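Here the complex is missing one protein chain, while the rest keep their positions.
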Amino acid sequence: MRPVLLFVGVALLIAAPFGLKPYGIYLLSLWAVMTIAAIGLNLTLGYAGQISLAQASFVGIGAYTAALLTTQGWPLGAAFALAALLCFVVGWLLGYPALRVAHHYLAFVTLSFATLVFLILRNEEWLTKGVYGISGIPRPALLGWSTKAPQDFYFFCLGVLALASIAAWWLLRSPWGRAFTALRENPIRASSLGIDTRRYTLMAFAIGSALGGVAGVLYAPLVQFIEPTAFTPGLSFNLLLMVIVGGAGRFFGPFLGAAVSVLLPEWLRFSEGLYLMLYAVFVMILLAFFPSGLLGLAERLRTSWPRSSKSAS
Amino acid sequence: MLLWQTSQTINFAQGEFVMLPAFFVLAAMKFGGLSFPMAMLAGFAVSLLVLGLLFKRLVVEPVIRHGVLPLVISTIALAILMKEGVKEFYAADAQPFPAAWATTNLQVAGMVVSVQNLVIIAVAALAVAALQYFLAGTRTGRSMQATAQNPALARVLGIPVGRMVLYTFLINAGLVALASFLVSPIYLAKFTNGETLGLVAFVAAIVGGFNQVRGAIAGGLLLGVVDNFVAAYLSAQYRAAIPLFLLIAVILLRPQGLLGRVEERTV
Partner (left out) sequence: MMKSFIAISLALGAAGASAQPTVNMPIVIELSGAGAVSGTNFRDGAVLAIEEINAKGGILKRKINAPQADTQSNPGISRAQVQKAIDGDPYVILGPVFSGSVKANMALAQQAEVPQIVGAEAAEITQAGNPYIFRTSFGQQMSMPKIANYLRDGLKARTVAVLWVNNDFGKGGRDTFVKEMAARNIKVVSDVSTESGQMDFAADVVKLKGANADAIFVYTNEEESARFLREARKQGIDKPLIGETTLLGQKVIDLAGPAANGARGHVGLSADAPVPAVLAFKEKFSKRFGYVPDHNGIKGYTGVYAVKYATEKIGRFDRKLLAKTLHGLTIKPEQEPGILMETTWDNNGDIDRISFLAEVVEGKQRIVQTLPKLGSGK
């Protein structure tokens, strides 16, 4: 986007943890993790136009992979590789129904999948420890740099987020990314242009899911305790709202949406129990008037005031 | 037995729609000091107003012009709003809900039959029969079906489309209120009830076939039987997955529903 804004943003993110208490840093780390998951969902939903209510399941698969491997003494890097691969394959398979059905039907298919993942995590106790959850998940050490302290771990999350963003950025600039967008805009035209719609739809699901898995691998050492109820469809809804609020199909949408969702309870602390209601009303109003999310709103504002648009660019 | 409400719009808040009317009644009794029957009437009226009229005007109409996907997401937000609203303004814990009839058991030929179940079955059957008659047997009902299938054509034929759509919303609101009053005495009134109910209602509707009252009933029945069968004889731990697999199977193999017809383009 605009390099200056981007630079300021990155600088702020690096400066943010200094002067923050551990709770604030925890929230920022959580923001980074959720943003990665939301970037993945944005690929599926925003760019390829496929609704998925299973993103939380991929976060869960990633988190359990990380927890099971690292508590056995494996490095977190192995967990990243395995989780990304696993989620890629499962996501690819989950994409198949998307070839047959659309919209709300697809929503329910993915929801069913999410329920199944939850039940497996809970019932297969020999593997996942079931309802008791897995505790004592260690934080990784990187070339001798221990990320045990909240601040260090935040920078670790931020680093992974940066890598994930660059990867997504590159992907969207590549012919693949343009194929995704063509798919969403007009599938029939896309296929007449020689784009293999089947392959790209599955690809959008697979890559989006793999990013969900990466987010999960970070989530496990962040919270250091995981259990199945953390990965119910509630989290999927939440991720979906993040993408929509930020602006589906816009690169920085997930960043903004995740910030709103993770930090909103803090902003609206004065309203006590009401914040979720305010959030819900806000989402509904946004959808009614600005379905392209906050970033879409910002763009609209800029075009209606040409003067400010000049100074921003 | 509450699974027969068909919904014409894709509404992720349908479960919350069933949860809410019970709380209208409880609130009317607690704050309005109304007697139970009066409160039921008031709750029914408020449900029609809020879940029918306001839902259509404030939620569906502004969003639907942007497409189906925003509407789906908007109803997810609505579900959160309704849940949180009840939690914040009424109660976070489950509430007992009075039954409008006896809760005793009858001994019929050695079997224990609960009056409650009989009443539910009777009311549900009555409501379905009335709805079926209305849709198929009256002019307004047929107009509504025409509108649902092809609004543009219906308009050409001189059917007041706007009003028909409104009727649809009102009927939906009335049915959810009825369902709410029927199940709350057994399931208790709680703000999270919608999560389970909505899914079941949806699966029933899809399995049976959208826009088909009979289909939804059959879907609901089938679902109830399969669910109980699995819980009793197969794996209770995995029972939650069963309705959903039924759903996937139907979506993939017979998207029009078990009883639904392939939509015909001729009139």
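For clarity, chains are labelled A and B in written order, and residue numbers in each chain start from 1.
The rule is simple: a contact is a pair of C-beta atoms (placed from the backbone, for glycine too) under 8 Å apart; a residue touches a chain by one contact, two chains touch by 3 or more.
Computed from a prediction, not measured in an experiment: that's the story for all the values here.
S.K.: Which of A:Y23, A:W170 or A:F289 touches the chain that is not shown?
M.R.: The missing chain is touched by A:Y23.
S.K.: So one chain is hidden, and I want to know which residue out of B:H66, B:K87, B:R142 or B:R155 touches that hidden chain in the complete assembly.
M.R.: Among B:H66, B:K87, B:R142 or B:R155, only B:K87 touches the chain that is not shown.
S.K.: Kindly note down the residues of chain B that lie in touch with the hidden chain.
M.R.: Per the touch rule, chain B residues meeting the hidden chain are 87, 92-96, 103, 105, 112, 114, 116-117, 186-188, 190, 192-193, 195-197, 227-229, 231-232, 236-237, 239-240.
S.K.: If the missing chain were put back, which residues of chain A would it touch?
M.R.: 5, 8-9, 12-13, 16, 19-24, 26-27, 30, 122-123, 130-133, 135-136, 223-225, 227, 229-230, 252, 255-256, 259, 263, 266-267, 273
Here, only the chains that are shown with their structure count from here on.
S.K.: Averaged over CA atoms, how far is the centre of chain A from the centre of chain B? Could you give it in whole Å?
M.R.: 33
S.K.: What residues on chain A touch chain B, complex-wise?
M.R.: Touching chain B: residues 51, 97, 100-101, 103-105, 107-109, 111-112, 115-116, 119, 122-123, 237, 240-241, 244, 273-274, 276-277, 279-281, 283-284, 287-289, 291 of chain A.
S.K.: Spell out the residues on chain B that touch chain A in their complex, using ranges where they run on.
M.R.: That would be residues 10, 59, 62-63, 66-74, 76-78, 80-81, 84-85, 87-88, 199, 202-203, 206, 237-238, 240-241, 244-245, 247-248, 251-252, 255 of chain B.
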